[in-house]
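Note that one protein chain is taken out, while the other chains of the complex remain in position.
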Amino acid sequence: MTTSQFPVLLIAIPLMLVPVAFFVSQAKLSVRGFAIASLGLVAMLAYAPLVAALGFGLVLPLEARMGGWGPELGIVLMLDPLAALLLPITNTIIVLGAAIGFPAGERTPIPYFPLWFLLAAGSNGLIVTSDLFNAYVFLEIIAICSHALVAYRGDGYAFESAFKYLIAGLIGSAFILWGIIALFAATGALSLSVIVDRLPGAPPALVAAGFSLIVAGICVKLAIVPFHSWKPDGLTGAPPSSAGAISGVVLSAVLVLMLRVLVGLGGIGGPAQTLSAVSPFPVILTFLGAVSVVVGHSMALVQGRLTRMLAYSSIGHFGAMLLALALVTPAATAAVVFHGANHAVLKSGLFFLCAAAATERGTDRITGLSGYLARRPLELAACAILMLALVGLPPTVGFASKWAMIVEVVRAGGIVRALLIGGGSVIAVVYYLRALHTMIWDGAPRQLPDLGDPRARVTRLALVVGAGYTLVGFVGAGFIFAVASSAVSVLLGGPQ
Amino acid sequence: MRRTLALLISGSIVALGVTTLMLTGTLSDAIRPVDYTLRTVRDTGAINAVTAILFDYRALDTLGEATVIFAASSVLAFLAPRSSASMLSVRLSMLILYGIAFLLPFIMVFGFGTIVFGHVSPGGGFTGGVMLSSSVVIFAVVYSVGGQQSYVLPILVKKYVENAAMFVFVSLGFIGLFSGGAYLANALTGIPLGEPGSLLSGGLIPLLNIATGFKVGMGLALIIISLFAE
Amino acid sequence: MLAPTILTGAIVLTGCAFYGLITHRHMIRLVICLNILDSAVLLVIVLLGYEPDAAAPIVRQADLQYVLGLPHALSLTAIVISACTTALMLGYAVRVHRLRGTVYVDRLTRWRG
Partner (left out) sequence: MIGVAAFQAVTPFGPGLLGLGQAAIVDDAAVLTAAGFLVFCVFAALFARESGRERTRGRRLLFRAGVALQLLAATTLPFAADLLQFFILWELVSLGAVAILLCESGRLRLLRIYLPIQIAAAVALIVAIALHSVAADGLLLPASGGLAAGQPFALFAVLVKAAVFPLHIWMVQTYPRVSPASTVILSAFGTKSGVFAAYRLLPGLAGLELFGALSALLAVLYALRQRQLRPFLTFHIASQIGYMIAGIGGVAAASQLAGVYHLSNHVMYKGLLLMTAAVLVRRFGTEDMYTIRSHGASTNGPLFAAALIGALAISGVPPFNGFVSKALLKAHAGSAASYWLMVAASVGTAMSFTKFLWLAFLGGHIHKGVQDEAAPPLLKRWSGPAELTAMGALATLCISMTVLPVFLFPELQLAYPFSRASIIAGLWPAALGCAGYFLFYPQLLRVFKLLPDGRPAGQVSLEFARGVIRTMRSLHSGDLRDSIAWMLTGLILVWLLTLVL
């Protein structure tokens, strides 16, 4: 076994754990303990490449050839700095989400933990794969798991959400599959590294169709306006812990796919510039991003439910990222990677808090949560820090990444974009402050948290982790940004 | 209003597609994909190129799709209430009942055969798995879901088989990792590829085929039975 | 020419699926439309490997002209995924019908704005 085969462990071990968990449950042992311990093991594995690269001089793009075949014939997994940066984040979110969302007291839903294993396998696979069709397969695995996690509460609204989410997600997948097939027809290859070599000789109309279909499909998955309207509906009926995991994990994984396709294949920028001398994607992404920022933040302003507010705010954040991405400079792209990683942590943290609050109050309406934070100093501090970070105020990591994004955008000449991003933040201040105000001051504080519930403790752990990352990351922002920059430079070099 | 809009939208998508097609011309101008066919025998020992691609070159995809079936079956099993509904309200005639009882073993044997000979003849784990599941499904249709569950394969057994098959598939991948240097490696592990065209050829491919066959068979059976029970 | 005709047919099939997705409000019909959409893609994938007068890719003679194997493998994978997601959608649809008492998506709209 060689080091370069490491990425496959991140897929194979969670998959292996699924039947093992089944056997454990049949042996009347505690699935919960086993599952959380083993998910934790996977998460620790996910930290390994980053630690090894930084501390022990591991040279990073790890290239795992499945079955020993090269990119021409088989599937190659690539663990580049981009994956190394995002894998720890997504896997940590999965462990915490699985622990928080575990339905205590109810009859254990049979597939609950297997779904989290499969989600881990799918998202890790999507993050490390460099083969388009393989990416599609992992995308479908993620889709099925996340829909099931949306539905697992089992009431009519949960199934309604799951159905809407599933249909929309499948349409997105269908777009992506059409795009992959178009690229396959044009270049005769499925591996990104082969496609990038063959693009110059391919029929341009077919390549354009393939790229636009893939981008449209990814926009569906990322919920970019006008592809977005399923998302708030899809998350409203979901348990907030699942919604948090979906926001954090799925969006990060799909963002990686987008970067690999658009930046890696030269759709925007890149030394290869393989699409054409003047690629249309900067214009398209600018347009979509601008609309997303406006619609996302202004719709978040008028939401009465916390989950929907957070969902719309995600739309705005990804719009801002697209705006920066469309500038095609490596530094701006690095800022986007940085912000994407931060957004995953911060949004999941808030969703987990929302999960705890909704479990206690039985509703996620902001008015129904009034006074929830009043006598919970830890939750209050964490919530305030996370919201500050999402708005982009110091001293948080959210400030660092948003600032990096705005600075790079201005440096590349996009004043209007910078104003849009900043304007979105200004709107975000209003709705976050309103929610925070209601949750602190309105209404009388009710009973104190029940520390006996293990989920409450996990939630507190998650909040401490999230807020800790937010504060520590502010100090180490330059370091994270350096990792993101190296990720982008590897990406721009084209997949090896 | 909605219909006009729908017509407009789908019409423009069709127009865009056809435009792309016309701009591209015949696909013979495009770069052709790699032709696996001629190197299959040398590389894998299997003479069925499709099976070789599915279980060797792109075995990770297969693992992924098996996972999709697994996920779908476990979600659907969770969704379905444990009721024993009869598929048809009228009882079928004795002729059909006995006829099916006579046919079922043959269907199963044919399914097993398709799985086992997947690398040397048309077929493979998926096809054979579907045949296996179809035997279960036919049983459920004819003799009611409850009867099928109690006599032929209880749900728990199906889940055991499915999980075991998944375990085997992933473990077979690890063999390649530990002895061949690459996950899901076949020839690199040193396993003899055998005489192409014979049953014992293709290295690990037949084993993966069998694992996949059981997994698909049980998974699809679970899915369809669950939908019946709905 | 066979290929352009069938490709156009697949594109038209996609259009039909999209038309149905926008106009129909019955959940099962939406699922069927998605199925049609998948079938159109499958048609294209299979067509990519097709060559006139070529044999099935089971290599018994080295000098024979064979159909490309890769698109077949891809289509097999896509078929399985499509079948699984269809089953899932049907399962959800049945549950929604049972718990919410309607099969029409426009009656489901609980969340606006």
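To keep things simple, chains are lettered A, B and C as they appear, and every chain counts its residues starting from 1.
By our rule, contacts are C-beta pairs under 8 Å (C-beta built on N, C-alpha and C of every residue); 3 or more make two chains touch, one makes a residue touch a chain.
None of these values were measured; they are calculated from a predicted model.
Taking every chain of the complex into account, the omitted one touches A, B, C. Only one of A:29, A:283, A:419 or A:433 touches the absent chain when the whole complex is considered: A:283. The chain omitted from view is touched by exactly one of A:213, A:306, A:358 or A:465, namely A:213. Touch with the chain omitted from the figure is made, among A:301, A:407 or A:492, by A:301.
Along chain C, the points of touch with the absent chain fall at residues 18, 21-25, 30, 105-106, 108-113.
Remark: the residues of chain A touching the chain excluded from display are 163-164, 167-168, 171-172, 175, 205, 208-209, 211-213, 215-216, 219-220, 224, 226-230, 232-233, 278, 280-281, 283-284, 287-288, 295, 298-299, 301-302. Touch with the hidden chain on the side of chain B covers residues 2, 5-6, 9-10, 12-13, 16, 19-20.
Criterion: only the chains that are shown with their structure count from here on.
Counting C-beta pairs in contact across A-B and across A-C gives the higher total for A-B. Annotation: 31 Å between the Cα-based centres of chain A and chain B. Residue numbers of chain B whose C-beta contacts span two or more other chains: 17, 27, 32-34, 36, 58, 61, 64-65, 68, 71-72, 75, 79. Residue numbers of chain A whose C-beta contacts span two or more other chains: 133, 137, 140, 144, 148, 151, 184-185. Residues of chain B that touch chain A in their complex: 16-17, 19-20, 23-25, 27, 29-34, 36, 56-61, 63-65, 67-68, 70-72, 74-75, 77-79, 159-160, 163-164, 166-167, 170-171, 173-174, 176-178, 180-188. Contacts from chain C toward chain B in the complex involve residues 1, 3-4, 7-8, 11-12, 14-16, 18-19, 22-23, 48-49, 56-60, 62, 66, 68-74, 76-77, 80-81, 83-85, 87-88, 90-92, 94-95.
Looking at the complex, you find that chain B touches chain C at residues 2-3, 5-7, 9-11, 13-14, 17-18, 21, 26-27, 32-38, 40-41, 47-50, 52-54, 58, 61-62, 64-65, 68-69, 71-72, 75-76, 79-80, 120-122, 126, 196-197, 216, 220, 223-224, 226-227, 230.
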